[in-house]
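Here is chain A:
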Amino acid sequence: ACGNGGNAEPASSASSGTETKTDTANGAAAGPAFPTDIDGLVAYEGDDRKEKLIEAAKKEGNLSLYTSMALEDMEKVAAKFEEMYGIKVQIWRAGSENVLQRIVTEAQAGRFDYDVVETNGPELEALHREQLLIPVKSPYLSDLIPEAITPHGGWTATRLNIFVQAYNTSKLKKEDIPTTWEGLLDPKFKGLIAVEAEDIDWFAGVIKELGEEEGTKFFRDLVATNGISLRKGHTLLTELVASGEVPYALTVYNYKAEQLKNDGAPLDWYAIEPAIARANGVGVAKNPKNPAAAVLFYDFMINEAQAFLAEIDFVPTSNKVDSSLNDMDIRFVDAGIILDEFDKWEALWQEIIMEKK
Partner candidate 1 sequence: MLKTTWFGPTTTLEPKPLIDFKWFIIGVTIFIVSYLGIVPLAFLIWQSFSTPQTMTQAAEFTANNYVRAYTDPQTLVLFYNSFIFAAGTSAFSLVLGTLLAWMNERTNTPFKSLFYALAIIPLIIPSILFTVAWIFLASPEIGIFNLALQRLFNTDYVFFNIYSLGGMIWVEGLHYSPMAFLLMTAAFRSMDPSLEESAMMSGASIRHIVFKITMKLAWPALFAAVLIMFVRSIESFEVPALLGMPAGIQVFTSAIYNAIKRYPSDIGLAGSYAVTLLIITSIGVFFQSKISSSGSKYSTMTGKGYRPRAMDLGKWRYLTAGIFIVYFLLIVIIPFLVLVWSSLQRFYSVPSVQAFKTISFENYSYVLQYPSFLRSVSNSVLLSIGSATTIMLLTAVICWIVVKTRIRGRWMLDNIASLPMVFPGIVLGVSIMILYLQFDIGVYGTLWILFIAYLTRFMPYGLRYNTTSMMQIHKELEESAAMSGATWGTTFRRIILPLMKSGFVAGWIYVVIVSIRELSSSILLYSPGSEVISIVIWELWENGQYTKLSALGVMFIIALFILVIGMQLFTKRIGVKES
Partner candidate 2 sequence: MLNVRALYKEFPNDQGETVKAAQDITLEVPEGKLFTMLGPSGCGKTTTLRSIAGLERPTSGEITVDGKLMYSSEKKVFVQPNRRDIGMVFQSYAIWPHMDVFKNTAFPLEVGKKKLSKKQIEEKVLRALHVVALDGLESREATKLSGGQQQRLALARALVMEPKLLLLDEPLSNLDAKLRERMRFELKRLQRDLGITSIYVTHDQSEALALSNQIAVMNAGRIIQIGTPREIYEKPGSQFVADFIGSTNFVEGVVESVVGEGYILAKTKIGLIKAYSAQEPVPGSKVVISIRPENIHVSHERPTDGNVAEGQIDTRIFLGEYVDLQLKVGESLLQARTHPSLRYPAGTQVYLGMDPEKCIALLDAKSPPAEKIVVSKAVS
């Protein structure tokens, strides 16, 4: 019974969502041409878009954000937003899969507590497929690198997690470090290499980059000659490199490695190019309680926040912002493909890396 209810509900509460909007609209009857409902808002392309949005958003006063970005960082970003527009951001933070889980479950029950969602690409893609996001026609989209913009526009990439290679400088010397994948097959790396336990998308990316046959063979050879040990969690992996426990890691996020390096840890990182990158992005809810604030925040994330993200060591997707961290050849993991081909890659990963027969 619950399942059916879950499906039937959205319609009814969508209308209740509209009611809220109507209230807002009545209060904000300033510009007659400016739309007050979400469908209108996301499509509006007038020149006064920005001022009107700010005005309407200020009336709403609040914004509810579901995110998987580190709370500490998101707090900073939200503080910036609040400072600029005076809109209070309520943050709910969880792991990306939980963000997805929560939104879907709430939506099935007809509850729409989030206005904007900021999380990993694959989860955003899933939300899009669940028809829980709405594309926004923002003038700032053009500032972004082309890969950041999804074809359907349901969400937009705002920052990148770039997989790079890191090593412990007291255990390995810079001159010993291979710059090609094949270089890793040198037996002197036996027992030194580790990878994060769930980087299936990275794995798929590398294989695709090398060509399926070649790539698969490479990983098979690598496991056979030197072995790969698995560690759960990217940050743990990075920390373990710093502590010397893992002399060489294949998949760490470059910003984390950079932070530790700057803190003085005996660690260095580089990328065997092209580096594989995971996109994180932002999307606007289909039935937001605060539609104007939601659109405003979306704009903010792809525009004003970009430079700030770079400041706090993220890799932004804006062409306008320079970052030492994206100074390399990058390939994106396609969120859609990950969703569709997940089973295939997972099976391969299990077979080769986890050595399950």
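Going forward, contacts are C-beta pairs under 8 Å (C-beta built on N, C-alpha and C of every residue); 3 or more make two chains touch, one makes a residue touch a chain; residues count from 1.
Keep in mind how these were chosen: all candidates are chains of the complex that A comes from, given by their letters.
Treat the numbers as computed from the prediction; the structure is a model and nothing was measured.
Checking the candidates 1 or 2 against chain A in this complex, the single touching one is 1. Looking at the complex, you find that chain A touches candidate 1 at residues 2-7, 10, 64, 70-72, 75, 90-95, 97-98, 100-102, 104-109, 111, 113, 122-123, 126, 129-132, 194, 197, 229-236, 238-240, 242-247, 256, 260, 263-266, 339, 342, 354-356.
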